[in-house]
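With one protein chain removed, the remaining protein chains of the complex are shown where they sit.
Presenting subunit A:
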Amino acid sequence: MNVMSRIVPQPIIPLGPADGAPAPGLEAVAITKRFGAFTALDAVSLKLRPGTVHALLGENGAGKSTLVKCIMGFYRPDEGAVVVGDREVVIGDPRAAQTHGLGMVYQHFTLVPRMTVLENLVMARASVPAVIDWRAERRRLAAFLDTMPFTVDVDAPVATLAAGDKQKAEIVKQLYLDARVLILDEPTSVLTPDEADEMLGLIRGMALAGRLSVLIITHKFREVMAFADDVTVLRRGRLAGSGAVADHTPDSLARLMIGDSSTAVPVERRGPPGTAARLRIAGLRADDDGGLPALHGVDLTVRMGEIVGVAGVSGNGQVELVQVLAGQRAATAGSVSIGDEPYRATREEMRRHKVHCLPEEPLRNACVPGMSVAENMAFRSFDEPPIARGRWWLDPAAMRRAALDLIARYRVKTTGPDAPIATLSGGNVQRAVLARELSREVDVLIAANPVFGLDFAAVADIHAQIVEARNRGTAVLLVSEDLDELLELSDRLVVMSHGAIVHETTPAAADLTVIGRCMAGH
């Protein structure tokens, strides 16, 4: 095909606009995508100019992923067209996108963790020989990497790479597959601020050199302002605005994203934290699923009426720390105490000390998806009056009444207390769990990434609930991968790296460079 041979570039692309054809542009023209009666995208157009970085902004559920999936051939749009360079193309599946020079880096890494970078890159190619000569492939890849502005250890199993290096390997993979139009889905969500800046800088450099045209899906205004040339904003499946980044401010972009609907005003932290230590963790050690040490002696104290934020790149022991505190993982050494009493996270101790937990991915970690909303909301209280009569006879009517009350108070959107909780949206599952955990008296609250993947309104709501709990005197341990969230909510901020607390500061005194360096483990 004539078209394809023109678009598909030579295997090795030298850096610089003078060599080889410049990267093509990409245009999505009036794309509409419906799922049943629901219109996910309503005649959305987007124009990515050749050799530029274009940001695609929008809340969760605004249709960003749907648009990109239509472009990449995961979905077939009901109406509209995709233009690469100046030719309209029909892309039936991701492999076809590859032949048109489109490459996508996903939010979750798609490299096979236990295989090496070399194995992953070779196997991702459109044509792989029946018998692979690994030594020749290695030479070829090394020669290709010499033309890159950064290096990756090709013989390391992907699982052993740091998040930033994994992200680089994903990008190298797309370039190795001759991608000239690169789509990045929330590329910096797992990176430290320094890593993110470095990565985006490299990408922008390659775009400026005419080697790439880049579309970045993001919700971080800072990255849009610093690294993008153009921006397109989606809201509820419609085009809310587009244009040059230079013509916008973070405020104008935010207005385009959320529309005119006002969101809840953030609740202020009232008064200084208490002085009495409530949750005390000393020398805590635990192993991960692989039996390797994940926590190397964590020391941490949370006082009454205080929010302690734990920052860190995911995979540095935060999951294991929360699991030990929630009773889901055994500690190998060290101690946890609440007040002056030792705490081993049994149900009886949790009840006595009023310890409550908002784990990440609540549908998976804090719910039984097939059970009803009412049953899920009763997990803390089903074995005591009024739901349990005489401590063992369940009263379903009382359970329903309690659930109806919580559903109303916490504005959980559900078809009713009898609906399976898995049928609720992410934000409403989170609200239902929050209702269960916060409606009772809470002395210690452990929350992990409580607003991950939620829209603005839900985020503001849940943040308000957490701050209110703090103002009532609850000791809050807030583990999050979102530094902005921690800076906004915490009284005190600690950084966790390689299974230990390596830095402590307050949001007021926080130095982002120092925090970033600590997160990266330097």
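Basically, contacts are C-beta pairs under 8 Å (C-beta built on N, C-alpha and C of every residue); 3 or more make two chains touch, one makes a residue touch a chain; residues count from 1.
By definition in this document, contacts and distances are computed from a predicted model.
The subunit not displayed here is recorded in UniProt as "ABC transporter permease", chosen from "Phenylalanine--tRNA ligase alpha subunit", "Oxaloacetate decarboxylase, beta subunit", "Bifunctional protein PyrR" or "ABC transporter permease". Touching the missing chain, out of A:Ala37, A:Val131, A:Ala246 or A:Ala509, is residue A:Val131.
The missing chain, though absent from the display, is touched by one residue of A:Ala43, A:Val112 or A:Ala388; that residue is A:Val112. Although one chain is hidden here, its contacts on subunit A can still be listed: residues 93-95, 98, 106, 108, 110-115, 119-120, 123-124, 128-132, 134, 287-292.
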